[in-house]
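For this view, one protein chain was removed and the others were kept in their places.
Labels A and B are assigned to the chains in the order they are written; within every chain, residues are numbered from 1.
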Amino acid sequence: MIFKRTIPLLIVFGIGVLAFVQDYVPHPWSTAFRDEMTTWTMVIGGFAMFLGLYSLSHMHVTRIRRQMPGWGYSIFVFIGAIGMIATGIFSDIFGPLAAGTKNEVDLFDWGYDNILIPCSATVFSILAFYMASAAFRTFRARNLAAGLLLAAAIIVMFGRVPVSEVVSGWLFNDRMVIPNLSKAIMDYPNLAAKRGIMLGIALGVISQSMRILLGIERSYMGGGDR
Amino acid sequence: MSTNQSRPRYYELTRRIIYVSIALAVIIPYFYNPKQDFSPSIEVRKVYDKVESLSPGDHLLISIDYDPSSEAELYPMSLALLRHCFKKGVIPIVMTPWPTSVGIAKKGCDEAVADANSMFGKKVVSGKDYVFLGFRPGITNLMLKMGDNLKGAFDKDYYGQPTQGMKALAGVSSLKNVKLLVDLAAMGTVEWWIAYGADKADIPMATGTTAVMTPDLYPFYQSNQLIGFLGGLRGAADYEKLLKIPGRGERGMLAQSVTHVLIILLILGANIHMFASQLLRKKEALS
Partner (left out) sequence: MSDYPEAVNIQAGAAKRRQAVEMGALALLVVVFLIVSFIRQNPFAEGANPGKAIGLIVAAGLTLIMFSFLYRDNPLFKIGENLYVGVSLGYTVVITWRDFLRPLVYQPLFEAPTAAALQSSLLHLTVPVALGILLLGRISRKHGWISRYAYAILIGWGAGVAIPLVTNSYILQQLTAAVKPLQEAIGPQAPAATTFSQAWLLGTAGPVLGALVAMIGTVAVLFYFFFSVEHKKLGSAVSKLGIWFLMVSFGASFGYTVMGRLSLLIGRVNFLLGEWLNIQNK
């Protein structure tokens, strides 16, 4: 138990206090400590990426092995992954094959530009359709709060596009009336709400950090023997 | 029974009409390219003026914190910013704390370098006129490390050239030597760069973000923790207009106008229908 729980908690407390104190101490030892710790955390954090990669691979391997519904599609995950790793090895200018020069578009970049970018960008662009459909179906001013939301949304949506300057010029003889109204909504009520939310979140971060340092919050330790 | 059966059909039909309308509202404006007259916002103007005020040889750090899913909004911003740097002779230091952003960062650098040759007649060389440092893990820890020792955080650039002794990084030992930090972000790194980077190193910072994140920037802008920001595709269009180099930002503005007006009309139409139905029901109840 001492190795599984107590020592890690002591490490959290010790490192945490030193991390807090070093920000206020201008001595070279403090700077050296911060430099060392940032290197440590960069290296350790880099290894954490392997956990994500393993988790994803494991999920798809399990799906194929157990022949779960839709397991055939998981094969394409490994086709894509192996393809990219192979082209990465082939294109690595310091790698075993040392092919290509640094400024030419290589197969690795080709895969990124022509598979990853279109797939990623398109998946998120589909949201535009769903958002329009959802806005039409559900966006109703049923009460004052919803009405305020609706009014602010319409003014801001319209004020941010160039056609608002044209319409503003027609209606008010001044091209910037509607854009300025939109800006005023962003500069004052939006600012107030976002600032309030941010202050709340900041206080939450500080209290959560204190809880972690004092060992009250232990969810990062994970499951298993406690 | 027939009302219950017709409701799903009604939803299906309206859904398809809306999808087709949105698609047409985006496609048709592509074929018309009128000169768009719009005023760049003051927030974008401040970023432009700051870059414009830099001298040749000054360093500008650009953190690429977006991946291909936000490419449409942020790639035009990164291009415009890099073109501005090359035009002015400012040295951009480009890096990213995300592995999936490396490709898009490199693509932007390569395209801007090619444009510098064709647009300004300048031959821009990696390691001399700009540096692409690539990716390192750690995010906030990387920011802290860069604040103390930038060359320690990136001992080699993306192409494997050592940063020690690199001409592009002459005089830059940490973030404190950078004249402006610009974070092009679709992930929540703006607040982290402000706290762990700009405020700690006491350097000015600007940002370019997706439109979704833009409302969250106003508290930082009002407190001068951000000197300015570029918000969404309109922000990219504003910067391109100030730079007088048209790009994807400006080209998308007509479609943006048409689609916004369409969505506003859809929402207003639905609400007018709701109020009209309520009035009719009240009338029927009274009579």
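The working rule: a residue touches a chain if its C-beta (ideal position, glycine included) is under 8 Å from a C-beta of that chain, and two chains touch if they have at least 3 such contacts.
Everything numeric here is computed off the predicted structure, so don't read it as measured data.
For the chain left out of this panel, the touching residue among B:Arg45, B:Lys87 or B:Lys156 is B:Lys156. Although one chain is not drawn, its touching partners on chain B can still be listed: residues 19, 22-23, 26-27, 30-33, 69-73, 99-100, 102-103, 134-137, 140-141, 144, 155-156, 158, 191, 194-196, 199-200, 210-212, 214-215, 219, 222-225, 231-234, 248, 251-252, 255-256, 259-260, 263.
As for the chain not pictured, it touches chain A at residues 4-5, 7-9, 11-20, 23-24, 36-37, 39-51, 53-54, 56-57, 70, 73-85, 88-89, 92, 94, 105, 108, 110-129, 131, 135, 144-146, 148-157, 160-161, 184-203, 205-206, 208-210, 212-213, 220-225.
Keep in mind that, in the parts below, only the chains that are shown with their structure count from here on.
Between the Cα centres of chain A and chain B there is a gap of 15 Å. Those residues of chain A that touch chain B in the shared complex are 31, 34-35, 37-39, 41-42, 45-46, 48-49, 93-94, 102-103, 109, 112-113, 116-117, 120-121, 123-125, 128-129, 132-133, 135-137, 139-141, 150, 153-154, 157-158, 160-163, 165, 175-176, 179, 183, 186-187, 190-191, 194-195, 198.
The touching residues of chain B, when paired with chain A in their complex, are 11, 14-15, 18-19, 22-23, 36-39, 41, 67-72, 99-100, 103-104, 106-107, 110, 126, 136-139, 141-142, 144-145, 148-149, 152-153, 159-160, 215-216, 218-219, 222, 232, 234, 253-254, 256-264, 266-271, 274.
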